[in-house]
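Could you have a look at this structure, given as structure tokens, before my questions?
Note that this complex is displayed minus one protein chain, with the remaining chains in position.
Now for subunit A:
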Amino acid sequence: MKDLGNTALLQVAGLSKYYGTRIGCEAVSFDLWPGEVLGIVGESGSGKSTLLSCLAGHLTPDQGRVLYNGRDTVTMSEAERRVLGRTDWAFVHQNARDGLRMGVSAGGNVGERLMAVGARNYGAIRGSAIDWLGRVEIDADRIDDRPRQFSGGMQQRLQIARNLVTGPRLVFMDEPTGGLDVSVQARLLDLLRGLVRDMGLSVILVTHDLAVARLLADRLMVMQAGRVIEQGLTDQVLDDPQAPYTQLLVSSVLQV
């Protein structure tokens, strides 16, 4: 039995994905440790989302290895990968509509993962749905409303509740605050930060928003044209950028 405290939760080595002759992402390697938040930043088209999809098993990488807890997620059977996807892993989409069932009530959305892993007691499922709606600051009396009656920020919080209800260890987030206005973003970030700390989650966070990265991420990877051009502790990368592109990126942020 390995000591998880001393082993990386996710080990990525030489990961590449090509779309024909074009590069999706190339030769990406990193380790993610339990409880760590890794930010991936870069401009549109730099391969952030491709990388995330490869890690989460939505895309099959062309080269490289992804080891989760020592198990190779590229070569494991699809059944095992899907089991991981609804137990140990969670995926928060940029657009809440992609991650929610819009025709199913908020309670049903939160309960789905529980039922997928075998919960068969209605009272208990509803209990944890109410508990989780509370944790993401949605009133319990909205439990039977459908997500389309929710605001954008509430939909995003519902999506987070739905993903975290089974207590995952690794969360993939694709621009979780994209498309929300600034005050809603701030509340969501606050909430995310609290949840990540309380549950000891490991997170891979894709964002183009450096402020989000600064607030949430412990470590940062900067991508350009499919390659990782710089990585290090968040403050180090943002305050003392080395690569020319990173310097450009940091200096492009508007100072209010």
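For the reader, a short list of remarks on this structure follows.
By definition in this document, a residue touches a chain if its C-beta (ideal position, glycine included) is under 8 Å from a C-beta of that chain, and two chains touch if they have at least 3 such contacts; residues count from 1.
By definition in this document, contacts and distances are computed from a predicted model.
Chain not shown in the complex: UniProt lists it as "Alpha-D-ribose 1-methylphosphonate 5-phosphate C-P lyase", one of "POTRA domain-containing protein", "Alpha-D-ribose 1-methylphosphonate 5-phosphate C-P lyase", "Formate dehydrogenase (Quinone-dependent) iron-sulfur subunit" or "Branched-chain amino acid ABC transporter permease". Between the chain not shown and the residues A:Leu51, A:Ala90, A:Ile125 or A:Val237, the one that touches is A:Ile125.
For subunit A, the residues in touch with the chain missing from this view are 78-79, 82, 86, 101, 104-105, 107-108, 111-113, 115-118, 120-123, 125-126, 143-144.
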